[in-house]
Structures are given as C-alpha cells and as structure tokens.
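One protein chain is absent from this view; the other protein chains keep their places.
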Amino acid sequence: MRRFLITAGVAAAAALSGPASAADLKMAFAQAPTSIDPHFHNSGTNSALIRHVFDPLIINQNGLQPGLATSWKAISDTVWEIKLREGVTFHDGSPFDAADVVFTIERLPNVPDSPSSYASSVQPIKEIEVVDSHTLRFVTDKPSPVLPNKLAEFTIVSDEVGKGAATADYTTGKAMVGTGPYRFVSSRASESYKLARNESYWGGAEPWETVEIRIVESGPARTAALLSGELDLIERVPSNDVPRLNDNASTSVHSGPTNRVVFVSLDVQRDAVQENYARDGDGNPLAKNPMMDKRVRQALSMAIPREALIERALGGDGVLSSNLVPPGFFGYNTDIPVETYDPEGAKKLIAEAGYPDGFEITFHASTDRIAYAPQVAQVLAQSWTRIGVKTSLETMPHSVYIPKTNAFEYAYMLHSWGTASDAGYTLNGIAVTRDKPNGKGPSNRGRYSNPDVDRMIAEAQTTLDTDKREKLLHDAMSITIGDYGIIPLYAQKASWGTSNGTVYTPAVDLMTLAMRAKPAN
Amino acid sequence: MLEVVFRRLVQAVGVVLVLTVVSFVGVFKIGDPIALLAHENATELEIEEARQRLGLDDPIHVQYLNYLGRMAVGDFGNSFVSRRPVVDVIAERLPATIELTLAAFLISVLLGIPLGIAAGLKPESAAAQSIMAGSIIGFSLPTFWFGMMLIMVFSVSLGWLPSIGRGDTVELLGMHWAILSADGWKHLLMPALMLSLTTVSLIIRLVASGMREILLMEYVKFARLKGLHEFRVVMLHAFKNVLIPVVTVLGLEIGSLLAGSIVTETVFAYPGVGKLLIDSINRLDRPVIITYLTLIVLFFVVINLIVDLIYTLLDPRARGTIR
Partner (left out) sequence: MSAAEARQAGPLVQFWGEFSQSKLAVFGLASTLALMLLAAFAPVVSPQDPYDLAQVSFFDGELPPLSSGGDGAFYLLGTDAQGRDMVSAVIYGLRASFTVALSAGALAFVVGTTLGLIAAYFRGTVDSLIMRIAEIQMSFPTILIALVLLAIFGRGLDKTILALAMVQWAFYARTVRGAAVVERSKEYIQACRLLRLPHWRVLFWHLLPNVCPPLLVIAGVQLASAITLEATLSFLGLGLPVTEPSLGLLIANGFDYLLSGKTWISFYPGIALLFVVVSINLLADRLRELSNPRLRK
C-alpha cells in the first residue's frame, strides 16, 4: 500500500511539473539495430535497443549489479548458484521464474540464421540444475570466474511467449514481451522504434512515459537535430560539434570513458617483410621485417605524442591508457607508465637497430569502425615520418579490412578492442598466441606470442580467487606491454548530447539507454 | 508492338542475368560479410557456423544457382544483415524515394519549361543570356556540393529548413508518406531541389534550343507575319514541336532522377532506397544489392519502352524505327 502511494505521488508530481511532452524522450542511435530479436545478433546497438524491453540476469554497470538475479555465488569450484528475483512479471502479466532462464539459455546457441550469436556467453555452462522456481545452479567443466560477467551479456525472454517464436515474431513485435522498464510499441526498421513505460517495473517506473529511438547515422545530422529541438538525446556527438553544443544555451554534452582501447598492432611473427610494407628509400622491400627488433617497436611507441593526438585528432574524446584495457577495469595495471613522447630517443633507437637513415612502411587502417580512425592514422603516420620511418597510409572500409587482417595480409595496423569483462577477456582476444580451434587470440592480428602470457591468461581464466587472478592479469599485461608487439594509444571516450530538459549519465559499454537519461528537474 | 515488348523483356532478362552473375562474384571478391557481422570475440567455429547458416559455405556457383532458382519464383531472399525478406526491406524505403523523385520531377517541369521558352524566344536578351548561363552552371555544378551549400545556407546559417531525414509521416495504404504532413514537406524541399538541378538545366537547354530552331522555320515565321498573337504562335505551333524531344527526355530523366536520388539521399540522410543501396554496398549485403539492381533494370526497361511508345504516338515519322 505504501509503495502504491509513493508511486502515485511521483506520478502526480510528474503530471504537475510540466506539459505532457516533458515525459517523452526522443533519442537518436547512430546505427540501425540489425534485429530486435534479443538473441539474434550480438552487437552493441542491438543490445542497447533490447535492454529497454528485456532485462539481463546481471547488470554490468559500474561493476556487476543485480538484475533479474539477486545474488550469484560460486558454491564449489565448478558450480555457480543464482538466486532469481521474486515477484517479477513479464509485460503480459505472466510471472518470471527459473523456466524462463532455462529456456533462454537453451535458445541462445540455436537461433536460426544468426550471423553472430550469444552462444559464447553460455558456453562455459555444461549443465543447469533447477533447485526451485527461483534458484538455479550452473555447472561448468572448469572453474569459471567470469561466468557472472557472461551472464550480464544477454537478456531473458519469456518461455511461454518464446516457445515456437521465430526471429520474425520479434520483428513484428508479437514476441517482444520482456520484463524490462519499457514495453515495445511499434517499429519501422532502421528508422524509428517506439516504446512506452512499464508501469509495474520491478525497479520502479521510469520517468519517461514514452521513448522514441530514431536512427540518424550521420554525425553532423544528429547535432543539427539536437540543436533544432527535434531530439532530446543523441549519442556519438562528433568531437568538432562538442564546443558548439556546449556553447549553445539549450544543449549540453555529457562525456565518459568507454571500454574500448585503440592500439597499433605490429607483425611480430614473420621474419620476411609482408608484400613491400617495409622498404628502403628506393621502394625495395627490406631484407628483414624491421618490427622483429624490439627497439624499432619501442621507437614507434615513443614517437607518438599521445596527448596531442587525443587533443587534435579526437578533439579530446580520449583518455591516456598505458594498458590494453581502459583505466579502472579489472586487471588494469597502474604500475605500467604511459609511454613518454620522445622523438629524439626514438630516432636513436631506430639508428641502433641498424637503420640510421630510417626506412619506409605502409600502415593499414579501416575508416568506419573506430571513431576518427582516418585522423588518428594520419597523426601516427606524421609522427613516425618525423623520426625517419616514412609512413604511407592505406585506408579502406571495414568490410574490406577485416577479412584481410584476419588472413594476415597486412603487417602494421590500427585496431581497437572493447572489453566486456576484464583484462583477461582482452588479452585472450588480442594478445594470447593464436589458436583458432580453441578460440584463443581470435583477434591477435600481429600474431604476438609469449608463452608466459599464454600461461598466465589460461590460469587466470580458471582462478576463482580474485586477488590471485588480478595478480596474474597485472603480470600478463605488464609483459605484453613491455614486448611492444601491441602498442596501446588511448582509451576512447564517448559523448552524448542532450537538450536542457535532460541529463544523461554515460556508461563504459557505450550503450545509449533511456534508463540513463533523467529529466533535468 | 507486341514484338517490341517481347524483345525488350528478353533484353531485360539478359541484363539481369549478367548483372547477377557479376555482382554475385564481385561482391564476394571485395570482402566477407560475416567478418563484419561477427562479434569481435567470435571463435573460428562460431564464424564457420554463421557462414553455414547464411548458406555461404557452398561453392559460389551452387550459391548462385540456388539464388537464381529462388529468384525465378519471386523469392529474393533475406538480407544478410537483418535476415528480413529483402522485398520488405526495399518496400519500406520505397515511398521516400518515390516522393523525392516525383517532387524533383515536378520542379524540373515547372521551372525548366517556362524558363526554356523564355530563353528561346528572345535569345539575345539579357534575361535569356542569364538563364542560359545559369543552366550551364546548373549543369556543371556537382549536385552533392549544391546540396551541401543548400544545407549551409538554409539550415546552418538561416535555420529555416531541417537538414536531415524525412520528418513526420502519415500512414496510407500500409505505407508511410511524408508528403501528407507539413513537416514532411519541409524536409523534402531541399533534397528535391538538389535532385532536380541537373534536370532543370537540361530541360531549359533543350526547350530553348528547340524554340530557337523552330522559330527560324518558315511556317512559324509565316504565322508571325500573319500577325497572329505572339503567345498563340508560341503555344500552338512552336511549343507543340518542341514537346516531342522534351517528352522523350523527361521520360528518361525519371530514370536519371531515380539514380540521382542515391546521391541526394546520402547528402540529406534521407531514408530511401538509394541510401539503402549505399549502406548495403558498405555492408556487403549481397541480396539487397542484387534485388535493388534487378528492380531498377526492370524499371528502366519499362520506362524506355513507354518513352518509345509515346514518341511513336507523337511523331508518326518514328514509327517502325523502335528496336
């Protein structure tokens, strides 16, 4: 009863505080979700849209927070016990319980036609024990310390609605029945998605009565729409528009760090020069891949004016990061210093390595995945040219770039990596010796390899003791950075623009959620 | 007559076949759609599974024949990216492009023909000279830059018109139309202007030179000498004869406008099929690319056929020359 009164009071206050439109939020995504089936395609934009309608078991935001699960605990080396939230109902009124979780976990690897499924999120789970309607036990083969992080990656659908529902049923809205803070109303694919508040949300009703998500792919266009008042919230503000939005009396910018680090990846596996990507002054390939010499790699790192790069190329949208995960993530080793900008020292190292007159390289980058990638690549090329490593750039769309980098056709590249959980996830993705069948180092494109790192990461992945695991990750990070095969540049920051009626709290996962926006008064 | 239609259809099928073969092979030489869609932490096994699910693990000729077989019965397949039927994806975007093209077409006719007549009647006058100079500039102006300058003036500096998107839409016959809302018109104005630029210039030049030629002809001179009213001479005699080439060109220009909408939609982030094509090229979404191209080929064949038939009706001399 008391709860009802509070809710009613809040609703009344909201009704008095301004015109009805104040409770409507119009926001823009920079990319169109490819599908609104919550389990069809694992991508950031899809997840962001889905999270309004469906809840995950665990919410990964400033650490792991309870979602549909209220607690999780390793009761033995290979068993995690999960307690589910009581009294939660789906939008259709049916209650949420263990059967929904079991149904979801079984659906994840089996969505027909999925171009990229969430199978890896539940891959450690070998068996599910249903203890009671709100208690589950997940049995794993090996100890799995990151399982809670993985449980935060997907959302839960209703087993009653979900049985027999295909992706098309989600697209039409028929199966869009979740437990989330918003109900699904309607959509025009790649154009706009309409949502309405779930009045009986377990976390308390949201301040926005309705939410409309529009897709506006062009950055300047998002800025223009915010300035004209067409939108209340936009994501990915182009850095050169930030001053304008800050100066404007009716708009403001909210920036925050992300989980993504941008780095240089160097071919440290092949002795021979790939194509003619490293050559002498006459354009002939060098006899030996110069990056096999650590001094050359270190020199390239020392030649980069990271602070100026963040300032000029990114318009300030970055933070210095000495690690391959952004500062603050589990496993970030604060003992590793950010490389000092030292072009003179770099020149010396290049000379010591046997290239007193320098040499030339070709550097590859894609233009449409990392924000400001063309500018960043240009800055790198300019910086390296200044220490005698004359750099020419080849850029291309990501669709062309990625297959070629996967086939090791390039040697010196710009890449980035977003961390879903901790430094172990990152190092396993980009630094561990590539082992295709076992899913190790899937994005290790320079084929950096150090057995110590491999061993530490493998051990960390099955160590439940937090302190011991952190120590392993710190050490592995330290070795990786010290080998200079993968050179971190900066951690990306992201900016959201809002109209004055709205305040936005950024989060590292880059997702733009109405739940993170609040009315200003 | 029937023979002409039949021959054109055979031709169209030929073009479509060549197009599908070339794009089927070509799009895959460029890159791998799975690499774009896959999560960056995906293992080789997961990628392989996804490839199988999209039917991309078969040899290319098997994929092609399968695709052709389905296309023959009207199934254009699903988009790689969204897995929705391609036909739905295109149908959803079609109204936007239809509106844009028609608006540009209207602007072209309403501006181009009167200006062309004015320039052709008194070629030596200052007004005519500036109309012709304007048409050369309009003809030379890169349309995308013209669009950007429109944005710069009317959106950035003056703040009168929105620079992106389509605005509010109203649902009619199961499709969403922006021309039924005032907001939609505001959004449509600049893109339509940009798209019509080349066509307006072309029509001005065509009408003007047609007028010049015809006004020199004996029967028009005679009509003038007879003291017929100037307006009547122009309308009845001269213009009727200018009309034939103009109608032909206008017909063909609908096609050009449709193609030009690809550029226009990119500049104004206008959610039509042209933008869809560019997005699909960037995402290597082969089913969408091929379906779009197939539809556009058929569209062009129909347009050309209609233009030829109208031409025959207007100018009996042309009868029997259509192939």
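Assorted remarks:
As written, the chain order gives the labels A and B, with residue 1 at the start of each chain.
Here is the rule we go by: a contact is a pair of C-beta atoms (placed from the backbone, for glycine too) under 8 Å apart; a residue touches a chain by one contact, two chains touch by 3 or more.
All of these numbers come straight from a predicted model, not from anything done at the bench.
The chain not shown here is touched by just one of A:R188, A:R312 or A:R447, and that residue is A:R312.
From the options A:T135, A:T385 or A:S449, the residue with contact to the unseen chain in the full assembly is A:T385. Think of the hidden chain as still there; on chain B it touches residues 11, 15, 19, 22-23, 25-27, 29-30, 136-137, 139-145, 148-149, 151-152, 155-156, 163, 209, 212-213, 252, 255-256, 258-260, 262-263, 266-267, 277-278, 281-282, 289, 293, 296-297, 300, 304.
One chain is missing from the display, and on chain A it is touched by residues 219-221, 223-224, 238, 240-241, 243-244, 308, 312-313, 367, 374-375, 378-379, 381-382, 385-386, 390-397, 400.
Operating definition for what follows: only the chains that are shown with their structure count from here on.
With each centre defined as the average position of its C-alpha atoms, the distance from chain A to chain B rounds to 39 Å. For chain B in complex with chain A, the residues that touch the partner chain are 30-46, 49-50, 53-54, 78, 80-84, 89, 92, 155-156, 159, 162-165, 176, 269, 271, 282-284. For chain A in complex with chain B, the touching residues are 34-35, 40-43, 112-117, 119-120, 167-168, 171, 188-191, 214, 216-218, 220-221, 224-225, 228, 230, 368, 397-400, 402-403, 406, 417-418, 420, 425, 429, 436-439, 442-443.
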